[in-house]
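Note that one protein chain of the assembly has been removed; the remaining protein chains are unaltered in position.
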Amino acid sequence: MKVAALSNTQLAHRLRSEGIWLRTGPVVTHIQTPLPEVAEAIGQSYAHHELTDPAWADFHVRVYAPFLRGHWRAQSQFSFDGYIPFKPLPRAHAFALLEWGLNWCVANHLHNHLVIHAAALERGGRAVVLPAPPGSGKSTLCAALIHRGWRLLSDELSLVRLSDGRLSALARPVNLKNTSIGIIRNFAPEAVIGRETHDTSKGTVAHLNPPPESVIRQDETAAPGWVVFPKWQAGAPAELKARSKARTLLHFADNAFNYSQLGSAGFRAAAALIDASGCYDFTYSNLDEAIAVFEQLAAT
Amino acid sequence: MWRIPQANEILLRRWDDEWVVYHVDSGSTYLLNALGGCVLQALRNGQVGIEDLSGQVASCLPADEPADRLQESIQESLRQFMRLHLVEACA
Partner (left out) sequence: MHRDLVSLLLRDPVAASTFGLSDWDLLVRQARRAGLLARLLTRLRQHGVAEHVPEQALLHLESALTVADRQAVAVAWEARMLRDALADTGVPIVLLKGAAYVMARLSAAQGRTFSDVDILVPEASLPEVESALMLAGWHGDRRNAYDQRYYREWMHEIPPMQHWHRGTTVDVHHGILPRTARLKPNSEKLLAAAVDLPGSPGLKVLSPVDMVLHSATHLFHNEELSMGPRDLSDLDHLLREFGESADFWQDLPDRAADLDLTRPLYYALRYAARQYATPVPPDTMAALEALSPAWPVRTIMDGIYRRMLAPHHESLEDWGTPLASLSAYVRGHWLRMPPHLLLPHLFYKAFLAERAEAAQEKEIGAERPR
């Protein structure tokens, strides 16, 4: 059964009581929350996702409003089965907190994959991995590409399977910030974007729904294809430049959440991904031009 | 004589003139230039004296280096690798 099969009231009620068991790719998360606005956001962002049998969940999480001594404004807290990995955030950011928490669960516990801090998209059976520091325009680019023929695997976490080097999909909402929210609304009028939250540590944040097809095909893995480091630069023509593979490996060593924990398996997985991928730096200023370059890339 | 200690496991990858080495025991990952990579590569086959080492490194390197300069550079590499516990001197 899909989330959309439940009415808002039913969904909110379940989340308040026994919770829901939500599947995203290879992961099942048991979510509970008494907060109605989070229930609403889940209903919207995860409409096409599957609810599974309560017998099993990989992760059990809660988002709630704790009573905290000394804090006069309402807060929200994320709990991983009784363990609290983050400091609380203002109540208004509760859904964003849940999303970060779900990322944290995967990054810290899914050690049958190398988990890289990068977006991953698929085209023609091959994956493009897009690592980028915050503020580089990666999420905007990613949000644009998934409305121009690329399938969303993940916006934040590239999951490289240790057993065969293929990339797994999570097909979860895409985090948009500030001006990119307006840009994507224009670029893709069909995109479903949730409520905007203001005054987060990153400015204004909103969540873009994963396109329905990416959810339907969430069990399809992808072979390695390309690693592209995007950088938005005012006035720059869209251009790919070959990038040192050795330096790319160092970057992954630094930016894969579980690289240290995986030891030699992590090194091998990262090296294999790079070996099998074209590695590029990419500068651009115009989204349409960027899309065109990626089209050419897909054709190679 | 120089060698990689027996218990030391290192993983090496090479792309063109750049190498990356992973040192299992310390969990450290290093980016190396052609010289460093060739030195470690040569030491993987067992302990080596400095002359043999120079010969192996010379054939591994992309460009030619004058022999005495090469030996000096190799010594410097070995010193750095020793500090990182990647190699050790032996009798």
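Order as written gives the chain letters A and B; numbering starts at 1 within each chain.
What we mean here is this: a residue touches a chain if its C-beta (ideal position, glycine included) is under 8 Å from a C-beta of that chain, and two chains touch if they have at least 3 such contacts.
Since this is a predicted model, take the numbers as computed values, not measurements.
In the complete complex, the residue from A:14, A:91, A:109 or A:268 that touches the missing chain is A:109. Contact between chain B and the unshown chain involves residues 24-27.
Within chain A, the residues in touch with the undisplayed chain are 28, 54-58, 60, 70, 81-83, 86-87, 89, 97, 100-101, 104, 109-112, 117, 134, 201, 260-263, 265.
Following the convention adopted for this analysis, only the chains that are shown with their structure count from here on.
Taking each chain's centre as the average of its CA atoms, chain A and chain B sit 40 Å apart.
Those residues of chain A that touch chain B in the complex are listed here as 244-247, 249-250, 253, 260, 263-264, 267-268, 271, 275. If you check the complex, the residues on chain B that touch chain A are 9, 11, 13-15, 18-20, 22, 24, 27, 29, 31.
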